[in-house]
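Shown here: the complex without one of its protein chains, the others still in place.
Up next is chain A:
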Amino acid sequence: MLMGVIGLVGLFQVLVSPKMLSSLFRGNVAGDTLIGTMAGAAASGNPVVSYLLGGELLKQGISLYAVSAFILSWVTLGFVHLPLEAEVLGFRLTLYRNILAFIFAMLIAALIPITLQALT
């Protein structure tokens, strides 16, 4: 199972390029936050890549909401290893955990810019 997941990670790293991910964003804050969460969950690899990509997205004018959601879902969600997670944790706990992680990625992404603004 683990070998299958690793094989899938390799496939995703080749098929889902950083350029492809950054092209998904449209400039709409709410939509981009959702896209950021989905893109982070679909991507795989070292979190460093998400920081580099997130930094580039910010430079391109993508909102901090979307970038926060993207880097958070990169490490808390993972479509690639869902089958293995369901095998180990059971289907229902995997479902609950991922739904919660998805909601909290969006929620925290929404709270970060507001908190930053309130502090400055």
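By our rule, a residue touches a chain if its C-beta (ideal position, glycine included) is under 8 Å from a C-beta of that chain, and two chains touch if they have at least 3 such contacts; residues count from 1.
The definition used in the following text is that contacts and distances are computed from a predicted model.
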| item | value |
| --- | --- |
| Per UniProt, the name of the complex member that is left out, chosen from "Macro domain-containing protein", "Permease", "Putative membrane protein SpoIIM required for sporulation" or "Antibiotic ABC transporter ATP-binding protein" | "Permease" |
| Residues of chain A (touch criterion as defined above) contacting the omitted chain | 1-11, 13-15, 46-48, 51-52, 54-55, 58, 64, 68, 72, 75-76, 78, 81, 83-85, 87-90, 92-93, 96-97, 100-101, 104, 107-108, 111-112, 115-116, 119-120 |
